[in-house]
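A single protein chain has been omitted; all remaining protein chains appear in their positions.
Chain lettering (A, B and C) follows the sequence in which the chains are written, and residue indices restart at 1 in each chain.
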Amino acid sequence: MLARLKSSWSYLAIAALVVALILAPFHWFLGQYTTLMIVIGIYTIVTVGLCLLMGYTGQVSLGQAAFFGMGAYISAILTTTYGVNPWLAMLAAAIMTGAFAYIIGSPIFRLKGNYLAMATLGLGLIIWILFKQLNQSFGEPDGISGIPYLSIGGFVFNSSFRRYFLVWAFCLVILLISQNIVRSRTGRALRAIHGSEAASESIGINVNQFKVKILVLSAVYASIAGSLFAHHVRYVGAQPFDFLASVKLVVMAVIGGLASIWGAIFGAGTTHILSDELLLRFGDWDVVIYGLILVIVMIFMPEGLFVKLKEVFERLRLRYRQRGTEP
Amino acid sequence: MSSAQFVQYLISGITSGSIYALVGLGFTIIYAVTKIINFAQGEFVMLGGLVSFTLIYRAGIPLVPALFLSILIAAAVGAAMYLLAIRPPKKASVVSLIIITIGVAIFVRGIAGQVLTKEFISLPYFSSEQPIPFLGAHIDTQALWIIGTMVVVTIILHLFLTYTMVGKALKACAINPVASSLVGINPKTMALIAFVLAAAIGGIGGVVFAPLTFMSYQGGIMLGLKGFVAAAIGGFKSPLAAVFGGLLLGIVETFVVAANWGPFTSDYKDAIALVVLLFILLVRSGRLAEEERAG
Amino acid sequence: MSGSVILETKGLTKAFGGLVAVDKVDLSIEAGKITAIIGPNGAGKTTLFNLITGVYPVSSGQIYFQGGLLNNVPAHKRASMGIVRTFQQVHLFGNMTVLENVMSGRHPRSSYGFLEAALRLPKARREEEAISLNAIKYLNLVGLGTHAEQDALSLPLGQQKLLAIARAMATEPRLILLDEPGAGLNTLEKRQLSDLIRNIREMGISVILVEHDMPLVMGLAEWVIVLDSGQKIAEGTAAQVQKDQKVIAAYLGEDVE
Partner (left out) sequence: MRNYFKYAVVLVLVIALLALGGIGCSTKEEGGATPTPAATPYKVGALFASSGFNSTLGQTQKPTVEMMVDQINKAGGINGHPLDVIIYDTKSDTATATTLANKLIEEGVVAIIGPTSTGESMAVKTITAQANVALVSCAAGSVIVEPAGNNTWTFTTPQLDYVAIDRIYMYLQEQNITKIALLTDTAGFGAAGRKWLVNQTMLSKYGLTIVPDGDQTYGTSDVDMQAQLTKISGTAAQAIVCWGTNPGPAIVARNMRTLGMTIPLFCSHGIAFKSFIDTAGTAANGVIFCAGKLPIVDQLPDTDPQKALLEKYKTDFEARYGEGTANTFGGHAYDALMMVVDALKAVGPDKAKIRDYIENNIVNWPGTGGVYNMSPLNHNGLPSDAKQAMILVKIVDSKWTWLQD
C-alpha cells in the first residue's frame, strides 16, 4: 500500500520534472540559463554512474573524471584528426572507455575502502597526465579545438537551445535505464554487495563480477557524457578532468544522496548553480564559501542534501495522512 | 653519466624526497590514528611558508621567532580543523570524510589567497647562499637544512612514539582503537593530537622549503598529492615507511629525468610515481585482504 | 533421500599461518537430518562453516557435496548447487526492506541480467513477478509476512535472525548451515526458531547448525558432532555425546553455559 503510494508519488514527481525540463530553455521561462542547464545535464549523466558505483555498490572512485575525459578526448581526436563521424566517435569512445574499465576492474577491486580510493585517485591522475600528452600530439599545447557539432541528417546541434534537448534526452534515457537497473535483480545484487559482501557471496552473488560490470557501466556513462561535453564546448583541454574534477563529481553524487538515481540531477544541479551562478557574486571569496558549504553539508548531512529534504517531505506527508485517516 | 652527475642527481632526488617525506609523515600520522586521508595536509605546508613570509615582511618580526610562530599557527589550524570539521559528523563514511578534508583544503587555500598573499613568495636562506662543493657536485645550504630537518623531525617523532606516554597511546590507538579505549585512552584526544602533530610537521616543512622552492597559496595541492603518494608507498603504516616512500619517490623522479625520455620526461616522472603507487597497492592487496579476515 | 550422505569431508584442514583452526576433520553428514556441531569457543566450528561455504580455501583435505568434489568451486557457485549458510552476526542487507532481503535470496534461482533489467524486457518482468511471489512465500514461512515493507534493520534481533534464514531458504538449498541461530534470542523466540528448523527439515532439507545453547541442540539435533581445538573428538546422538568423557573434559576446560 505504502509502497504503491510512494511510487505513484515518485512518478508524479518525475512527470512534473520532465514537463519543467521541456519548458525550461524557452526565453520566457529559464532561457537565460540554457547553457548552465546543458552543463548540469552532462554532469548528471556522469553522476548517475557514480551513484550506481558508490551509492548502490559501495565502491569508492576518486578517478571518475578520467572516464569522463576519455570520452571527451577520444571523441575530439577521432572527429578532428581522423574525421570520423561524431556519432561513431561517441560509440567508439564508449566502447574503448568501457573496455578500459573492464581491464582495470578486476585488479583494482581487490582493494577496498581507503585503499580503493587511493588506487582510483592514482589511476585518474595517470590518465590526466596522458591527456596533457594527447594535447601535444593532436591539438594545441593546452587542448584540442575545432571539434564539429553533432548533427542528425541536416539538423545541426549548433545552438545551445538545440543542444539542451539533445543532452537532456540522453540524460533522461540514462536516468530511466539506471532506475530500471536499480529496481531489478541486478540492482538488488549491487545493494547486497554494499550491505555485506560475505552474505552476498553466500546467496550466490558473484561479487567481483558485479563490481566490474557496474564500473564498466559507470565508465560508459561518463564516456558518453564526455563526448557530449566535447561536442558542446567544441574544445577539450585537460583541466576539466583533473583530480579536483573527480572530487567535484563525488561531491555531486554525495549531495544527490549517493543511493538515489534522481538525486543525481539535484546533486549536479546544486553544485553548478552554486559555483557557476550564486557564488559568482562573491568575486574572489567564492571558493572560500564553496569550501565552507561543502564542509557544512558533509558534517550535518553525510547522506546528502537530497535525501534529507526527501525525508522531511516524507515525514510531513505521512503525518498529514495519519491525521487524515484518524476517525 | 659521470660520477659527479650521479651524485648531483642523488642530492637533488634526496632534497625533493625529503620534502615529500615531510608531507607524507603528516598523512601517515593522521591516517594511522583516525583512518582518515587528510587531503588538507598540503595546505599546512603552504601555510607554514606564507604565514612566515607575512610575519617577516609585513609584521616585521625577525626570522627565527617568525618561523616558530608560523609553525604554531599551522598547528592551531590543524587543531581547529579537527575540532570544527572532523569531530562533529556522527556517522560519516570514508567518502564524506575525504570530501570534508578537501572542503577544508579549499577553504584554507581561499582564505590564504585573500588574507595573506596571492604572490609567489620565498624566504631568505637560513645560512649562506654559497653552495657547498661535494664529490664534484654542489649542495645548496638550504637543501642541507631541508634534509637535516626531515631527519631530525623523523627521529624526534620516532622517539616520541616509542618512549613518551602520549606517543605510546597514539600507537596503541593506531593499532586497535577499541582496545585502547578500553584501557582508558580517549581516541578523540588522540585524533586531536594526531592532527596537531601532522599540521605542525606540515608547517615545519613549509618553513624550511619556502626559501628553496617558492610557495603560493595554491601550492598546497600538488605538494599534498606528492606527499600522499609518498605516504601510500609507505603503506600509511609507520613514519619511517613514509620517509622511505618520500625519498624513493624523489630519487625515482630525478633519475627518470636523468634517463630523459624525450620532451615529456617531467610528465612521465609524475606518472611513474603513480604507477609505483598502484603497483605497491596491488601487491599489498593480498595481505590487506588477509588482515581484514583476521580482524 | 534419507540414509544417503549429502556432505562429506576427508582430512579437512585449515591453517592460518601457524594456528591450525581445523585439523584433519572427517565428517559425513546424512541427508534430510538435523546435525549439530558443538564445541567450546575456538573449537573451529565457524571456520569449518567457512570452509564448507567456500569463504576460505582449504589448506588440505577434501569436501564432497552429493559425491562431487567441492574444493575448488567458488563460494558464489555453491549457493546455486544447494549449499547456503547464515551468519553468527546476522549480515542482513541494511539498505533494503525485509522483502527485498528475501528477494535477493532468489538470485541464484533467476537469470536475467543488466540488459534485460535496463530495458525492462518481458523476461525481466516475468522473473521479477516470480521472484517477489516466492519471496513472500518464504517470508510467510518464517512468519514475517506482515513486515515486508519495513527496513530490515528496524526488526528486533530475533526477527532479524528469522529473516536471515528466510533469505537463505529463498535460494532453495539442499543443505543449510545455521551459525548460532539461537544466540541472543529469548525463550519464546527460541521455541519459534526450533519449530522453524524442524519445519525446514520436514521440507527435506538437510540442516547443520553450530550452537552453544545445549538445550536447544539436544532438543533438535538427531546427530551431534563435537569439535575441540580443531579436531573431531566425538559424534553420536545427543544422548551418546552427553555421556562421552572426552566431551565432558573438553567442556570442563571452560565453564559450560
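One rule holds in what follows: a contact is a pair of C-beta atoms (placed from the backbone, for glycine too) under 8 Å apart; a residue touches a chain by one contact, two chains touch by 3 or more.
Every value quoted in this text rests on a predicted model; they were computed, and no experiment measured them.
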| item | value |
| --- | --- |
| Chains in view that touch the one left out, judged over the entire complex | A, B |
| Touching residue (missing chain; options A:Asn135, A:Asn180, A:Ser246 or A:Ser260) | A:Asn135 |
| Omitted-chain contact residue, chosen from A:Val84, A:Ala198 or A:Leu279 | A:Leu279 |
| On chain B, residues whose C-beta touches the chain left out of the figure | 1-2, 5, 8-9, 11-13, 15-16, 19, 113, 118-122, 129, 131, 138-140, 143, 209, 212-216, 218, 222-223, 225-226, 253-255, 257-258, 260, 262-267, 269-270 |
| Sites on chain A contacted by the missing partner chain, in the whole complex | 31-36, 39, 132, 135-136, 140-143, 145, 158-160, 229, 232-237, 239-240, 270, 274, 276-281, 283-284, 286-287, 293, 296-297, 300-301, 305, 308-309, 312 |
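Here is the rule we go by: only the chains that are shown with their structure count from here on.
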| item | value |
| --- | --- |
| Chain whose mean Cα position lies farthest from chain A | C |
| Top-ranked pair of chains - ranking by C-beta pairs in contact | A-B |
| Nearest-to-centre chain - CA centroid comparison | A |
| CA centroid of chain B to CA centroid of chain C, Å | 49 |
| Computed distance of Cα centres, chain B from chain A, in Å | 33 |
| Residue ranges of chain B in contact with chain A within the complex | 31, 35, 37, 85, 88-100, 102-111, 113-114, 221, 225, 228-229, 232, 263-264, 267, 270-271, 274-275, 277-278, 281-282, 284-286, 288-289, 292 |
| List of chain A residues in touch with chain C within their complex | 2-3, 177, 180-181, 184-189, 191-192, 194-196, 198-207, 213, 217, 259 |
| Residues of chain A touching chain B in the complex | 54, 60, 62, 107-108, 110-115, 117-119, 121-123, 125-126, 129-130, 132-133, 136, 243-244, 247, 250-251, 254, 258, 284-285, 287-288, 290-292, 294-295, 298-300, 302 |
